[in-house]
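A protein chain is absent from this complex, but the other protein chains hold their places.
== subunit A ==
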Amino acid sequence: MIRRIFPHPYLSALLVLIWMLLVNRFAWGSLVFAVILSIAIPALTEPYWPDRARLRNPLKILTYFLLVIWDIVVANIQVALIVLFKPNRKLQPAWITVPLDLRSPEAITVLAGTITLTPGTVSSDLSQDGHALLVHCLHAPDPESIISDIKSRYEARLKEIFE
């Protein structure tokens, strides 16, 4: 019964939180409306997201989030330096293929999003069988190190969180 009402419990919790932050001050009326939304929206979108996302280790999300924020700040400075001071002819853009050990679609989505948000890399495509990501690098003198960086820094942590 409870699973029928909350097909995606994490999504429902997130919706309540987002609605309360949108309202910006606490009132019981908004909390009731937030709960109504947290039941209605997952129910309406369930056909598009039939599988339940499993989280093995939800607490590690916080450390992952802080790590990604830190990397975004570092990435911004690196990219800004490349844009400002590196002449275009010295730039070495490259496509790289990142083989994936992750299998859950939610984990792969988070990994692709993280890659796009961090150091000079944009995830551009997924292979048809979902076993590899196509990533474009702004400046990649050593593509192998970028692949191992992505795998050890992000993919290993996501594997702990999701699988």
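Basically, a contact is a pair of C-beta atoms (placed from the backbone, for glycine too) under 8 Å apart; a residue touches a chain by one contact, two chains touch by 3 or more; residues count from 1.
Here, contacts and distances are computed from a predicted model.
Missing chain, UniProt protein name, picked from "Multisubunit potassium/proton antiporter, PhaG subunit", "PD40 domain-containing protein", "Peptide ABC transporter" or "ABC-type metal ion transport system, permease component": "Multisubunit potassium/proton antiporter, PhaG subunit".
Looking at A:L15, A:A34, A:L102 or A:L138, the residue that reaches the missing chain in the full complex is A:L138.
From the set A:N57, A:N76 or A:S148, the residue in touch with the chain omitted from the display is A:N76, counting the whole complex. Residue A:G120 is the one among A:P7, A:P105 or A:G120 that touches the chain not shown.
Summary of contacts with the chain left out: across A:L22, A:L44 or A:L59, the touching residue is A:L22. In the full complex, the hidden chain is touched by subunit A at residues 18, 21-22, 24-25, 72-73, 75-76, 79-80, 83-84, 88, 91, 93, 95-97, 99, 112-113, 116-117, 120, 122-129, 131-132, 134, 136, 138.
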